[in-house]
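One protein chain omitted, others in place.
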Amino acid sequence: MSAPEPNALALERPAAVPAAPPVALAGQRWHGARNLTIGAVVLAALAAPLLVQNFVVFQLTLVMVYGLAILGLNLLTGFNGQFSLGHSAFYGIGAYTAAILMNQDVGYFWTLPCAGAVCFVVGFLFGFPALRLQGIYLALATFALATAMPQILKFQPLEPLTGGVQGIALLKPDPPPGVPLNPDQWLYYFTLAVLLLMLAGAASLVRSRTGRAIMAIRDDPIAAAAMGINTALYKTLTFGVSALYTGIAGALGAIVIQFVGPDSFPFLLSVSFLVGLVVGGVGSIPGSLVGGVFVLFIPNLAERVSTGLSGAIYGVILLVVIFVMPAGAAGFARLIAARLPFARKSVAIAATGRE
Amino acid sequence: MEQLLQQVLAGLATGAIYATMALAVVMIYQAIDHLNFAQGEMAMFSTFLAWQMMQWGVPYWGAFAAAVALSFVGGVAIERVLFRPIHNAPILSQLVAFIALFSIFNSSAGEIWDFTIKTFPTPFGTKPFLGSSLISTHQAGMIGVTLAMLGLLYLFFRGSRLGLAMRAAAANPQSARLVGIRVGWMIALGWGMSAAIGAVAGMLIAPVVFLEPNMMLGVLLYGFAGAVLGGLSSPGGAVLGGFAVGVIENLAGTFIPYVGREMKLTLALVVIVAVLMVRPAGLFGRVVVSRV
Partner (left out) sequence: MKEITRRSILAAAPAALALAAVPARAAKNYGPGVTDTEIKIGNTGPYSGPASSYGTIAKSEAAFFRMLNDQGGVNGRKINFISYDDAYSPPKTVEQVRKLVEQDNVLLVMSPLGTPTNSAIWRYMNQKKVPQLFVATGATKWNDPKGHPWTMGWQPNYQSEGHAYAAYILQNKPGGKVAVLYQNDDFGKDYLKGVTDGLGDKAKMIVLAAPYETTDPTVDSQIISMKAAGADVFVNTGIPKFAAQAIRKAAEIDWKPLHILSSVGNSVGAALKPAGLENAKGIVSDFYLKDPTDPQWKTDPGYLQWVAFMDKYYPAGDKTDVGNVTGPSFCQTLVQVLKQCGDDLTRENVMKEAANLHRFRVPMLLPGIEINTSPTDFAPIKQIQMARFDGQRWQLFGPLINGQAPA
């Protein structure tokens, strides 16, 4: 093997992006461009449900739900460097919280904060054993959580609450009176509003003092501790916040799908989130949404190529994506943007939503 | 009391399955420093290759040897073609590549060989072993082969130049390169060896669990758990870990009242995680000291 050559694709981590202060002019221009892009995306998102059929509106809603779930995982893995194969469990807890509450005639709106709170607590508590474990060991512990979840949901004594193996069916919420939308469109806008709120929350969290502490722990836990950061507190808190995000996504998913069952939240769902995270870009907030698109649409694409071999086609697509964009869509965007003349370094910052 | 003994024996017999897989897991960990999630599916595919050759009339040992050889070549090829180009990519991206590989092998095997279970012959026979109906001669043979493989690996890694070179390449690629070790090829060799060990594991496991595309799904999970429990840096520990998982699982399922049977897997995992809390590098693993 030859000596390690500088490989443009080999951003080992978004963290490796040089934190040099952007040239003032370029930075301003870039910020303008970024705001323009965000504005255009939001506008397109607002217009979309009025232009496509209901079924596609439903699919787009699911994309946002999965994107939000992946964002939760991203906060943990991308920004704090903790690995999780257990996020299907948080998603499931969120979904069941919403379903059980809706069964008690709680309004669907109120189930979201409840699901978020429950998941925050569970995630926060799970963060404590996770403190002692790293890498593969943490993977195994979170994997245990993911496999345990369907078993707990099926567990006989909990059946009055969970519906056991039969699950819980839900009614689709109607739009508030006077709103001229059909239920699919209404749910879409509802989800979009929640998503934008959560995105804004994540972006400001990441930019805050807390966010910098969280990332410092990822980049070098020992140095972070030496600088006086309470690593245990921040790590467990991040676990809680991450679970909160994914839990709220789960609640939204339950409302949109109108059904929860133990088989809706298998370990494979965690794998899907992980795939979405990597494809979108580890440590990139907008990348999470790209991950949501991938998770929902690529299996459909694979199936179109060959029904019998859909799994194999999916695998091949995945390999191609990793080959073309080893650092995910966000990394790819950084690479493209870095070639643009005006915004060499600040681009990377914008693409990861961090400064 | 008698049931305790029986469940322990049965746990050891099942544990032998996990132990063989755990050995293959540790092998790849030694070579590439992380886990290969497609390993179980690769072993399953190798086993199907052997089965197919036997269907075509190749005798058992011929098919066995051919499958091991093919797996070795296949493992090296996968490293060279698929993983060498992305070896600089982030670890999570490589993990996703493993997931892709998993999906490809699983789906292809289902399409080629269907999902109905197939019997796979055993070279050891299925008679009760030493008069105990709880362990068959096949299971005893499996334990024997696993221990033999463990011994060979020990000798290989401790005694042979190649083995030492592989360890050096995995432990410190930079320095290894400086002393003239071709690190890239060492990694490929590790892939080949782990695929070959996986093939042996698959062919030992298939007679017990029946051959079908999903046969390694659970086995790999338990194999991982065993390897992690024992310590990923210790082949001997991984084998012991595999046996331990088999026993823990059976005892949890049988003797923890009320929740045990329905949540056997969960409880076994909880036990393992609890052990890891006390010994974060596994029972027999080396603790890596980190420095700033």
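The first chain written gets the first letter, and so on, giving A and B; residue counts start at 1 in each chain.
Following the convention adopted for this analysis, a contact is a pair of C-beta atoms (placed from the backbone, for glycine too) under 8 Å apart; a residue touches a chain by one contact, two chains touch by 3 or more.
Here the structure is a predicted model, which is why all the values come from computation and not from measurement.
From the options B:Lys118, B:Arg182 or B:Arg279, the residue with contact to the unseen chain in the full assembly is B:Lys118. Mapped onto chain A, contacts with the missing chain fall at residues 53-55, 58-59, 62, 147, 151, 154, 164-167, 169, 171, 253, 257-259, 261-264, 266, 268-269, 296, 299, 303, 307-308, 310-311, 314. Interface residues of chain B with the unshown chain, by the touch rule above, are 2-3, 6-7, 10-11, 13-14, 17-18, 103, 106-107, 110, 114-119, 126, 128, 133-134, 136, 205, 208-210, 212-215, 217-219, 221-222, 249-250, 253-254, 261-262, 264-265.
Definition applied: only the chains that are shown with their structure count from here on.
Chain A and chain B have CA centres that are 32 Å apart.
Those residues of chain B lying in contact with chain A across their complex are 34-35, 82, 85-86, 88-90, 92-97, 99-104, 106-108, 110-111, 177, 182-185, 221, 224-225, 228, 232, 259, 262-263, 265-266, 269-270, 272-273, 276-277, 280-282, 290-292. By the touch criterion stated above, chain A contacts chain B in their complex at residues 1, 3, 7, 9-13, 77, 129, 132-134, 136-137, 140-141, 143-144, 147-148, 151-152, 154-156, 220, 222-223, 226, 271, 274-275, 277-279, 282, 308-316, 318-319, 322-323, 326-328.
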